[in-house]
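Here the complex is missing a single protein chain, while all its other protein chains stay put.
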Amino acid sequence: MTVVYNQIANRSLERIGALSDGLFAIAMTLIVLEIQVPQLPHGSTDEALATALVGLGPRFVTYLLSFLTLGIFWNGQQTQLSYIDRANRDLAWLELVFLAIIALFPFTTSLLAENIDVRLALGLYWLNIFVSGLILYAIWTYAERARLLRDRTGPEVGAAIRRRIGLAQLLYFVGLVIGIVVGTYPAIAWIVLVQLNFAIAPRIWRLHKI
Amino acid sequence: MTVVYNQIANRSLERIGALSDGLFAIAMTLIVLEIQVPQLPHGSTDEALATALVGLGPRFVTYLLSFLTLGIFWNGQQTQLSYIDRANRDLAWLELVFLAIIALFPFTTSLLAENIDVRLALGLYWLNIFVSGLILYAIWTYAERARLLRDRTGPEVGAAIRRRIGLAQLLYFVGLVIGIVVGTYPAIAWIVLVQLNFAIAPRIWRLHKI
Amino acid sequence: MTVVYNQIANRSLERIGALSDGLFAIAMTLIVLEIQVPQLPHGSTDEALATALVGLGPRFVTYLLSFLTLGIFWNGQQTQLSYIDRANRDLAWLELVFLAIIALFPFTTSLLAENIDVRLALGLYWLNIFVSGLILYAIWTYAERARLLRDRTGPEVGAAIRRRIGLAQLLYFVGLVIGIVVGTYPAIAWIVLVQLNFAIAPRIWRLHKI
Partner (left out) sequence: MTVVYNQIANRSLERIGALSDGLFAIAMTLIVLEIQVPQLPHGSTDEALATALVGLGPRFVTYLLSFLTLGIFWNGQQTQLSYIDRANRDLAWLELVFLAIIALFPFTTSLLAENIDVRLALGLYWLNIFVSGLILYAIWTYAERARLLRDRTGPEVGAAIRRRIGLAQLLYFVGLVIGIVVGTYPAIAWIVLVQLNFAIAPRIWRLHKI
């Protein structure tokens, strides 16, 4: 009997998770590594160092932004994987495409930090978020169709995941529009607020019910 | 039945542990990567290289300091996780905030190494330690309240964890005061000694009984 | 009774997998890190940034190329490991040699990106792919001979793995020939197409039946 290679490839969900955890951990650390440490002449004052650090302000804002972004997508992927029972090669490649897009965040983060008043930099950062969400959506849809989900995963789980991705992408798109119409700073502030809402999920807001 | 997304998110303790191990491993390695290797002209003598290495002294002191710091917090987080039975999305986000603060250590380490006589650099390093401890404290408190602990985890475990964090933070604060009143070098020496005490936990001292 | 050290060493398949996942995750992230972020003067226009990004074109092409390459070899190694029941020290060292070759991809990727019109750069990139495939082949052959495979792993699995490696290497070799005879750009395009074929495995092509 001849076996087709693609039938035997990539059936380990565990190693997909391990690869993802590694890649997310590195991306989270690299966005700090890109912050250049001020090296003042020997005997400098506290004030001189404070001034130099204030100049790094955009870097710290984009660090906060990107840590939240990476945390949200790590959570999103992990939530999906917890409902998936087994992998196949197509799922493995969809996850790899997801990771390839996630691995770009240190680049788009630095691009935004170094050019924080240029709309194109914000647009590319938004694009990175948008494509990440798109692929997460595609992964879930594929997993449903290919019957890779755990037993007893009712359709309401998929509905919740789709609602969440749709809502998040809508709010990020509002951020992009703010960036184009108003400016990059208010757009970044909006996106950070949206992300904090997803991270903190305050009980008093209606949004966390979605 | 409608499912709220936040109810289904982030229930895997294992992947939180894996992400943390990856991030700690990277942070521990990056604090070495930031030590710039001296490149002497071809045919240099041993003496020339020795002189260049001595100039890197502050870098090695801060490497020792930060490896101890990261080891202590890795141990602290791991000890907590070993008593936690299951995760939920709030715990996952608290752990992510903890990791976001830990990921800053390569930056604050370099900042201190490059500006080792500037008190603000020491103050920011202390702040990094302080906030890390604060979040560990918050994680434990949250896990207790949200009843995420393993069965048979008596209140004496939480008491021991709180005592340890409180004592450590008190001793680090003494280090900060030494830094402000006396100078950065004695402050760093004090903090390293405190950390060595926690790492080695000598049997002859009373401190390890706490 | 005297025990020979080599008999007791390296029997954990799990840790080989974990080391591999870590190394692949880092390699995948580093190939982005090497893309230098354009730093334009304050107040630059979208057009200036777009021009700078277009100049990074070769970098993004080689990023796509190398992410596909790393994904293919990660999948290949993982597929093999899923059929291997236990490790021994020889297998561990073969896997380490495989990882040592994989760890070179960030270097050969940058080399190709920085010298994209130089045939030697393409040749070395091809060599990196070729040796990686060769060692994967050697690992499987060794695992078969040393009877490390899981029970019920019939010879048709090995046949499928060998066919796949052989076919892939043949197609990559065609890419090398194109590079020598025609030029580096068409060669890179060919290799990317070959890799996309393996990744996407389109149902309408006969190739995915092999």
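Should a chain be cited, it is by its letter among A, B and C, assigned in written order, with residues numbered from 1 in that chain.
As a working rule, contacts are C-beta pairs under 8 Å (C-beta built on N, C-alpha and C of every residue); 3 or more make two chains touch, one makes a residue touch a chain.
Source: prediction; values computed, not measured.
Asks: Out of B:33, B:138, B:177 or B:193, which is the one that touches the chain we can't see?
Replies: That would be B:33, which touches the missing chain.
Asks: Which parts of chain C face the unshown chain closely enough to count as touching?
Replies: The missing chain touches chain C at positions 1-6, 8-12, 15, 18-23, 25-27, 30, 34, 89-90, 92-93, 96, 99-100, 103-104, 106-107, 110-111, 114-115, 117-121.
Asks: For the chain that got dropped from the picture, name the residues of chain B it touches.
Replies: 17-18, 21-22, 24-26, 28-29, 32-33, 35, 37-40, 42-46, 49-50, 67, 71, 74-75, 78-79, 82-83, 154, 156-157, 159-161, 163-164, 199-201, 208-210
The definition used in the following text is that only the chains that are shown with their structure count from here on.
Asks: Give the identifier of the chain nearest to the protein's overall CA centre, each chain being represented by its own CA mean.
Replies: That would be A.
Asks: List the centre-to-centre spacing of chain B and chain C in whole Å, with centres computed as mean CA coordinates.
Replies: 35
Asks: Specify, in ascending order, the residues of chain B that touch 2 or more different other chains.
Replies: Residue numbers touching two or more other chains: 22, 25.
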